[in-house]
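Note that one protein chain of the assembly has been removed; the remaining protein chains are unaltered in position.
Chain nomenclature is as follows: A, B and C, assigned in order of appearance, with residue numbering initiated at 1 for each chain independently.
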Amino acid sequence: MKSQQAGLFIVSIFLLALPLWVKSDVVLTILVFSWLQGMLAVSFNLIFGFTGQLSMFHAAAFGVAAYATHLFMQHLGVGYWTAVVLAALLVSVLSIIVGTICFRFRLKEFYFAVVTLAFSEMARLTVLNWNDVTNGSLGINLQEKPWLLGFKVDGTVPWYYLSLFALAATLLVCWRVVHSWMGRCFSAIRLNDELGDTLGINVFRYKLAAFVAGNVIAAIAGSLYAFYLGSLEPGFLSIDQSLGIVAMVLLGGRSSVFAPVAGALLLTALPHLIHFSAEVRSIVYGSILILTILVLPQGIYGSIAALLRKRHAA
Amino acid sequence: MGQLLLGQLLNGAILGTLYGIIALGVTLTFGITGIVNFALGVFMMLGAYAAWYFTDVAGLPYPLAVPCAVAVTALAGLIADQGLFRFTRNNLVNGLLVSIGMIAVLEASALLIWTSTPKELHRVLPGVFVIFGFVLPKMKLLVFGLLLAVIIATYMALTRTWIGRAAYAYAQNPEAAQLMGVRTSRLQTGVVVYSTALAGLGGALYASLYSLEPTLGSLFVLKAVEAAILAGIGSVIGSLFGGIILGVTEGVGSIYLPLAFRDAYGLVFLVAILLFKPAGLFAGRR
Amino acid sequence: MKIRLGVVAAALAAAAVASAAVAQDVVKIGQIEAQTGTLATYGWMGHQGANMAVAEINKAGGFKVGSKTYKLELISPDTRANPQDALIQLKTMVEQQQVRYVFGPFLTNVFNGIEPYATQQNGKILMMGGATAIHAQLGKPNHDYLMRTWNWDAGSAGFGQLLVDYLKKQGAKKVAMLFQNDAFGKVAVDIYTPIFKNAGIDLQIELFEPGTKDFSAPLAKLAANKPDFLFPGYVDAVLFDIVRQATETGLYKRFFTVRGSMAPGLKNKDLIDDYIAYLPKWFEQAEKTEPKVKEFVAKYKAFYKTSEFPYDQAPLCSSSCYDHVYMLVEAMKKAGTVDDVAKVKAALMKERYSGLWNIRYDDTGEAVFDFDVLHMRKGGAITATRVTPK
Partner (left out) sequence: MLLEVRGLTKRFGGLTAVADVSFGVAKGEIVGIFGPNGSGKTTLLSLVAGLMPPTQGDVLWKSAPIQGRPAHEVAAAGLVKTFQNPQLFAELSVIEHLQIAGHLELKRRLGWKRLATLVRPEFGHAGGALQARAEHVVRLCRLDASRDRLAAEISYGEEKMLGVAMALMCEPELLLLDEPASGLGAGEIENLEAVLRDLKAHGTTLCIIDHKVGFLGRLADRAIGLHHGAKIAEGAPDEVLRNPDVVMAYLGHSRDRI
């Protein structure tokens, strides 16, 4: 345990100090996107890896919040952070509705995935076609940047710290939840929900709790992402986005709170590390995905952990 | 307006059988190997391009090109199964990711070979029928008939032959079937290859109706999965009706409601059905 | 003393410039386009053409600016139509690869994603893209870096107005517009609604989801109002299907398009009465009449070692492609610099280039070039009118 804490401390210091000596805007940009995508992956893993529900609603939570933040700022005249809170509230209400429908009717596994995908698609089509409000397929340019503690968060380095902080907060929250009695309820639901039920665990309530909590974190990630990128588009809510998140979690490893960040980092950086022509790169990318799943079925973290355990035993 | 409705009922049903043939592959693969093979979409694309290649480039007559295309797709399916899907049996999520990886690889390869210029097969069977004032291309009707025949033949084979019953028994209870002497790995490979062949057939027939581009399968397979679930995964005859219901919902939906939401109409229907009949409309039927 | 200091400073500055010039004898062009995915057509053709021009110029020994000879290098990653990837790629180009000239993007969502960063680089880069969204940003403060390489449908030099006028002459009273529901689809509706309204033509609009292949429902629905012309859009991938299904059922015999190739019309020529299309260039015909085009087609086949020339996609070369590489080189020569993007832009704005197209830029930095209006009649006979905007 002590060595783990020491490791965590060293990694934190390293990441905090990184912009002091890494001056490359490109590297920092990749890291900002990785941290924000990491938030998505970690929060998705709360629903998927720990509670066992393959949600396809994550892109919708992400995208709806991104749009909502902008719209609240514009139409209610509130500041960025208030708008983020309102957007997170909106997403939690949507998640409660979608989650209640799915869990009340006891949709499981693939059925759950498909129904959440259906709701996600409806959200996307609404954003795409509600032209007066969302500017439809043309998207929206976001000029504003958030203010934090009297500083305007503009430029890559401030965003690096903001996104790192947001990711750290996400990890802390998820870690606390997973290693608490609530996390035990999640495990019970994932592994055998009927047994959990007879042991007095309100399966519906904790499924919903995981679903809403995951989506709210995704919502915050969406609000940050859009304002870092500086634009909104309906593509935020696309199926590809949800599938990308699943890929990140599986690459990183779903049995750990931290591991999906590795997947997010890998999948965000990978396209910029392989220098081939477009088609060949796509082929290489797909092959890496396939090979990782076949060779490391428990993800990077799971495989390393298994290897270490083996060594330890030997 | 009645004529418009009738036309869309008919056209939706025809389009629905195309969804249905892929849905059948989805259903069979899921029943026997426990994964949802999204890569069936790219096998469909492969079948479509193969049919185009054999007719318009190699100069074979279309009726000959279709079986060739199906054979090519089945072969590709066999290779994919032995090289990849064999390792993801009964692992839904890993299977899903391997299919996504395969989609990336095969779509990019298709783009490399055939570019993004749409390919359009020459008219195989020009001409139209007029049914109560609704004009229906002959080829569409032919495709409808062929797909219907294949789906029904598959249904018959699954219910009347030994191998079919073995497959069905396996889907119901793998352990018992194994004890009864069903050779699992062969059965699984056989079903995966048959499913890809069905996708190839769907693609080859698709090629006679629509233009081809490398991404054609991705959207289609989503519809097929919707259809399979709508019907209740595991039901052969259900995948046909699931496809038709989806096709008709979209067709009729887009004449009375905004076209831009077309994809949502099927989804709304799907959600409604799953909520009130969670195992699908044809749950428990073969 | 004062003078001396000035002299020293000038000498130092000159030395610095000289050493910079020595270090850099390659001019890099970055290309920000989607080369895979559903809208890859645009990026793909742009890459084919630009790549070819770069190779040709380098093979000829490069180009001379001042006393120095430069070669070109094309850097063209694939954005996959993803703004996140595009932003990282643009930053890589600007920061690590010292790219000053950026071709693209063609896609609006990609442009929106990189616009904030690109605007920060105002004065350091020159971005020449075809995206619809670029039109609205031209001439805005801090957007001096931006030029749009495609002509605009509306406006005095626009081809949209001209085509609608032509349509009116053909007796059009009701037009049914069936467009893909994406960025350009939406813009097209915004552009053409007033043009048709002013021309007194009734316009009915339906938008469909990208990826749609069966148009039976919208075609039947639109036909209920008995339009004279169908106005489908906007890429060949859907035009083939729309035109085929519209003609097969006999519901429509007259078509009007502002994007895409002639191929969908020609494929169904016996079932079509009129197929009126805007085309940046009708390559099939131009190959016979214009030596430059003939040479381009031959060079393309040799360069890519293919017997098939992409006639349908070649018109897309009118934006951020082959000609534009030559134009850029020309401008750098005239400006006498490869680094000062403001001077190069000024030279570009003055340029009257004559390549595959006759291209110039208007005051805002938007391209104006000659184009073809094609009118195919039943059986496939095409009359082409070359239009040179004033």
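Here is the rule we use: contacts are C-beta pairs under 8 Å (C-beta built on N, C-alpha and C of every residue); 3 or more make two chains touch, one makes a residue touch a chain.
Predicted, not measured: the structure shown is a model, and the values here were computed from it.
Engineer: For the full complex, can you list every visible chain touched by the one that's not shown?
Structural biologist: Result for the missing chain's touching partners among shown chains: A.
Engineer: Would you mind spotting which of A:188, A:220, A:243 or A:290 touches the chain that isn't drawn?
Structural biologist: The one listed residue touching the chain not shown is A:188.
Engineer: In terms of residues, what is the contact footprint of the unshown chain on chain A?
Structural biologist: Residue positions of chain A that touch the missing chain: 176-177, 180-182, 184-185, 187-188, 191-192, 194-204.
As a convention for this text, only the chains that are shown with their structure count from here on.
Engineer: What's the distance between the Cα centroids of chain A and chain C, rounded to whole Å?
Structural biologist: 36
Engineer: How big is the gap, in whole Å, between where the Cα atoms of chain A centre and where those of chain B centre?
Structural biologist: 32
Engineer: Give the residues of chain A that touch two or more other chains, as numbers and ranges in rising order.
Structural biologist: 125, 128-129, 278-279, 281-282
Engineer: Which residues does chain C have that touch at least 2 chains other than itself?
Structural biologist: Within chain C, residues 36, 181, 207, 209 contact more than one other chain.
Engineer: Tell me, which parts of chain B touch chain C in their complex?
Structural biologist: Against chain C, the touching part of chain B is residues 1, 4, 7-8, 11, 15, 107-108, 111, 115-118, 120, 126, 128, 134-137, 210-211, 213, 215-216, 218-219, 250-252, 254-255, 259-260, 262-263.
Engineer: Quick one: in the complex, what on chain C touches chain A?
Structural biologist: Its residues touching chain A are 35-36, 47, 76-78, 80-85, 87-89, 91-92, 95-96, 108-109, 112-113, 115-117, 132-133, 181-183, 185-187, 207, 209.
Engineer: Please output the residues of chain C touching chain B within their complex, sorted ascending.
Structural biologist: 36-38, 40-41, 44, 181, 206-209, 211-214, 216-218, 220-221, 224, 236-237, 240-241, 244, 248-251, 267, 310, 312-313
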